[in-house]
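Comments concern the structure below.
The complex is shown incomplete by one protein chain, all other protein chains being positioned as in the whole.
Now for chain A:
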Amino acid sequence: MDQQGFYVDSSQQQQQHGGFQQAPMQQPFPQQQQQQHMQPPPMAPPGSAQPQPPPITNPFDPSSLQGPLMTSAVSYAAQQHLGNVSQRVQGMVNVNQLKYYFDVDNKYVALKLQLLLFPYLQKSWERGIKDDKAMTPREDKRSPDLYIPSMALVTYILLVSWVQGATGNFNAEQLSLLCSSTIGLLVFENLAAKLASFVLGVQAPLYDIMAFTSYKFVSVIVAILATVISRSATVYYLACGWVAAALFYFTFRSLAASTASKKGSVFAVGVAGVQVLLAFLLSTSGLAIIPTEVDATEAA
């Protein structure tokens, strides 16, 4: 997807730096080999000076698979490839528009979280307009952003993995299953919402839809945290009820304000309802940590 391409560009470079910092605790010799093989691509901004391709003396010599010749050949090829990839990605993804959704600060994050969990005191939901454009999240707390949704998504995955670990059935395969199913669910939701907006004739930009389908992870995190802290089913139901009502109200008012028509209200109700249903489904992951009667009688 477009958005993944944008993330890959910057996070790949970060991951390579982070990996080297964590390596030194282990045996030094494999780490050196790792560094040798994974040394390439430093940041290669498009249009930088192209490095010279290394001279190939004897490509059929099997010992040439290791050593500085192969390393520099791989680094040259990888630089070329990454240069191409980042050029193509910058063509596909509208980076300026994406930057708008990440223009947040701490005050906005706090206000937005408060809006997500207690939206009932907010009077006006129309997004402010400044210089003929909608206000950035920094200026107007009613604008959607993509920072909170992406953080909430990662936090949700970590939290569910923690719950699985605390109940004793976590393994790496489960983690990858969780990630892929969550992202698949998000893709499905966004496509369905985009289709609904087309059929109803409602203007809803894709980034806005991505934001509103991922805000529910904040609610799910709050519900799961309440369950984990209290370990009781009553608190789970109470937290779910509160958080679902708040999420529905927040999503409905936000979407209905930016698509001001009768069909816009239908669209907003539909999207908000689907979000709440899915939030209920997703929060059942926290139920596993509630001790059942079987555990109590076994302990006795």
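Throughout what follows, a residue touches a chain if its C-beta (ideal position, glycine included) is under 8 Å from a C-beta of that chain, and two chains touch if they have at least 3 such contacts; residues count from 1.
In this section, contacts and distances are computed from a predicted model.
*Asks:* Which name from "Immediate early response 3-interacting protein 1", "Proteasome subunit alpha type", "Exosome complex component RRP41" or "Cytochrome c oxidase assembly protein COX20, mitochondrial" does UniProt give the chain that's left off?
*Replies:* Missing chain, per its UniProt entry: "Immediate early response 3-interacting protein 1".
*Asks:* Quick one: which of A:A77, A:L158, A:V199 or A:L287 touches the chain that's been left out?
*Replies:* In the full complex, the listed residue that touches the missing chain is A:V199.
*Asks:* For a quick check of understanding: of A:F102, A:F188 or A:Y237, which residue touches the chain that isn't displayed?
*Replies:* Reading the full complex, the residue touching the unseen chain is A:F188.
*Asks:* Tell me which of A:Q97, A:Q114, A:T167 or A:S180 is the one touching the absent chain.
*Replies:* Checking each option in A:Q97, A:Q114, A:T167 or A:S180, the one touching the absent chain turns out to be A:S180.
*Asks:* Give me the chain A residues in contact with the hidden chain, please.
*Replies:* Interface with the chain not displayed, on the chain A side: 177, 180-181, 184-185, 188, 195, 198-201, 263, 281-282, 285.
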